[in-house]
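Sharing a structure, written as C-alpha cells. Questions coming.
A single protein chain has been omitted; all remaining protein chains appear in their positions.
Presenting chain A:
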Amino acid sequence: MANSKRDPLESLKQFTPARIGVGRTGTRPLTKDVLQFRTDHAAAVDSVYGTVPEKILSEFNLFSVATQVESMEHYLKRPDYGRLLADEAKSILQKSCLQAPDVQVVVSDGLSAKAIEENLSDVYPALIDSLDSYNLKIGTSFFVKGGRVACMDEIGEILKPKALVLLIGERPGLMSAESMSAYMCYQPGKGKKESDRMVISNIHKRGTPPIEAAAHIGTLIDKMIQQQMSGVHLVI
C-alpha cells in the first residue's frame, strides 16, 4: 500500500491564509479565485460602512456617544475628527460616568463595525472578569461611534482613569474583515505619544483567541497600574 504523499505546495499553504499558489488560466486568475477575492473585498467594504447592532451594545449596557465625525466619508478623510469627542458627548460622559476609576473600558467601531459585532460578546465579559480578578475598580463602559485610537486621550482628560482599554475595529483586510484590536494606555490624556500605548491586535476567531486576549489584557492593565506606566517602557 502506498503512503499518501502530501503535495508540497499544500503544506506551504497551511502556513498562511494568503492567496498563494492559486493557479491561473492563460494570463488570468481562475474564476473562483476572482469571485473569492471580490467577496472578501466586499466584506471588507461592508465592515467599514456597517453599523454595530444596538442589540449587542444594550446586552452589555453600553450607551453611545459620538465623535466630531459627521459621516463615514468625513471619518475616512479626516482622521483628526475621529479623535475628538462631540460637545454633547463630553457632557454625557461627565454626567453618566464614574470618575477616576482604575480602568475605563471603551468600545468603538473604528474601521470595522463587524469586528465589534463578532467579538464583543466574547471579549467584553471575559475582560470584565479578568479585571475583576485583579480587584480593579471598573468605570462606566460606553460605545464611541466613529472613533479613532487617539480618542482615548480626550476621554482620559474627562474621566481621569488610571488606565484605559479601547476595544476598536481594525482596518479590514482581505483575510479578515472582523478583526479587533485592544489599545491600552496608562493615564491617557493630551500629549500622550504612540509609544505610550500598547496593543493586542488581530483578535478574532482565527487570530488571537478572543477570551485569552481578554484575560491577558487584565494582566497587562494590572502591570501598568503597578508600574505606573505603559507602552515601550512597561516591564512585562
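In the analysis below, a contact is a pair of C-beta atoms (placed from the backbone, for glycine too) under 8 Å apart; a residue touches a chain by one contact, two chains touch by 3 or more; residues count from 1.
Simple rule for what comes next: contacts and distances are computed from a predicted model.
Among the names given as "Protoporphyrin IX magnesium-chelatase", "Ethanolamine utilization protein EutA", "Transcriptional regulator" or "ABC-2 type transport system ATP-binding protein", UniProt records the absent chain under the name "Ethanolamine utilization protein EutA". Considering A:S58, A:Q99 or A:S133, the position touching the chain not shown turns out to be A:S133 (whole complex). Considering the full assembly, A:K205 is the residue among A:K77, A:K137 or A:K205 that touches the omitted chain. Of the candidate positions A:R19, A:H41 or A:H216, contact with the unshown chain belongs to A:H216.
What chain A contributes to its contact with the hidden chain is residues 1-3, 5-6, 8, 121-123, 125-126, 129-130, 132-133, 198-202, 205, 208-216, 218-219, 232, 236.
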